[in-house]
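Some notes on the structure that comes next.
Some chains omitted; the rest stay in position.
Which chain is which? They are A and B, in the order written, and residues in each are numbered from 1.
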Amino acid sequence: MIDLALQNLLSPMVLFFVLGLGAALARSDLSVPEAVAKLLALYLLMSIGFRGGVEVAHHGLTGQLVAAIAAGVLLSFTMPLIAYGLLRATSRLDPVNAAAVAAHYGSISAVTFVAVTGMLSQLAIAYDGYMVAVAAAMETPAIVTALMIARRYVKSEAETVERGQMMREVLFNGSIVILLGAFAIGAITGTRGATLLKPFLIDAFPGFLCLFLLDMGLVAGRGLAQGRRYLSVPVTAFAIVMPLIGATLAAALAVPIGLSPGSTAVLITLAASASYIAVPAAMRLALPQANPAIALTLSLGVTFPFNLVFGIPLYIAVAGRIAS
Amino acid sequence: MQTHPKKRIEIVTEMPMLRRITARLDEAGVTGWSVVPILAGHGQSGDWTAEGQISATRQMVMLISIVDAARLDAVLDTVFAVVSTHIGFVTVSDVAVVRPEKF
């Protein structure tokens, strides 16, 4: 396990993230244009989705898929309750901000999903292609729970205005559409498609991932520099403890389902991750009173680096032990 | 060249709100609007920059609409109702145009 941690720490991905983080903290003008960052995210989600689909075309869908999705949805619905309780008990965050942060931690981070699959490929550990669908299914439920919590304190915009419209926007948000769309295309075109797209979508993946993590390091570094004031001790502790709680719950669900080591590692990582794209945008619409900087600083500034450097190798090691 | 007075409304708002606000502008009967990008900013909720961002959450844009003074109050009312609970603000200034019938 220490081997794994070290190998992870010294992987190009983690090192490029650290480079970006360091550059931002040193106030270097190194930067990745917004359009390029969006290209990188698009590419990575397209690649992961597509490869998942190809894998499913090859191995077929198992009954485990349904169980894994159910487990993911259950986690996403319940984790915000735990997160909210924890935040209210330990920190000074008011109910609305606590609910908004809880939504982020109940949902999942596509960025972290990309990172764990990169790490698994590097270690040549297989995971089931349908985990792409599990990831997509875990994005939304946490938002519902969080809004139910917040409803007791504020008349959320999503009630006064069009709640349905907001939910539709979350369901059709770009990252889900490209992830599931590429998954479907991979499943339809199978090996034929994979051969055609291999040089671009598969071989170049680690390189794109390094560039993307450099950018995430820069953004996280800038976020930390500007969001310092939100990082009280209890709130920062939450951003590390909550992933571990989510990871434990996911592990407990993965074993009875009988997921493979790779898929178990993915499910654990998803539960341990905090949303950075879909939930923040939904919160701006539904809970505008919440300060977006708090959740973003925690999610990308604390939890993502923690997961990238320590969490993911830990989750992979644990999954290797507990999974069949 | 003869010019005619109109009002220039400038709305600085969060990207996720854009669709909702333009829908309100359309309802309020403005004849047109334009969206200008903002790269970075500073305000009561801190600093932000679009650099390297893949999420639109902390990103602002500037909506510009030239309207007739007669319609100003209606537009401000409907827009302000949405903007007021969110990050952002609205300014109004005087401009002169050559083709008054366009606005």
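As a working rule, a contact is a pair of C-beta atoms (placed from the backbone, for glycine too) under 8 Å apart; a residue touches a chain by one contact, two chains touch by 3 or more.
Keep in mind it's a predicted model, so treat the numbers as computed, not measured.
**Student:** How does the whole complex break down by chain label?
**Tutor:** A x3, B x3
The working rule: only the chains that are shown with their structure count from here on.
**Student:** Could you state the distance in Å from the CA-based centre of subunit A to that of subunit B?
**Tutor:** Computed from C-alpha means, the inter-chain centre distance equals 33 Å.
**Student:** Touching residues of subunit A toward subunit B in the complex: what are they?
**Tutor:** Going through subunit A, the ones touching subunit B are 31-34, 37-38, 40-41, 111, 157, 161, 215, 218-219, 222, 226-227, 276-277, 280-281, 283-285, 288-289, 291-293, 296.
**Student:** Residues of subunit B touching subunit A in their complex?
**Tutor:** Residues 14, 16-17, 20, 45-58, 85-87.
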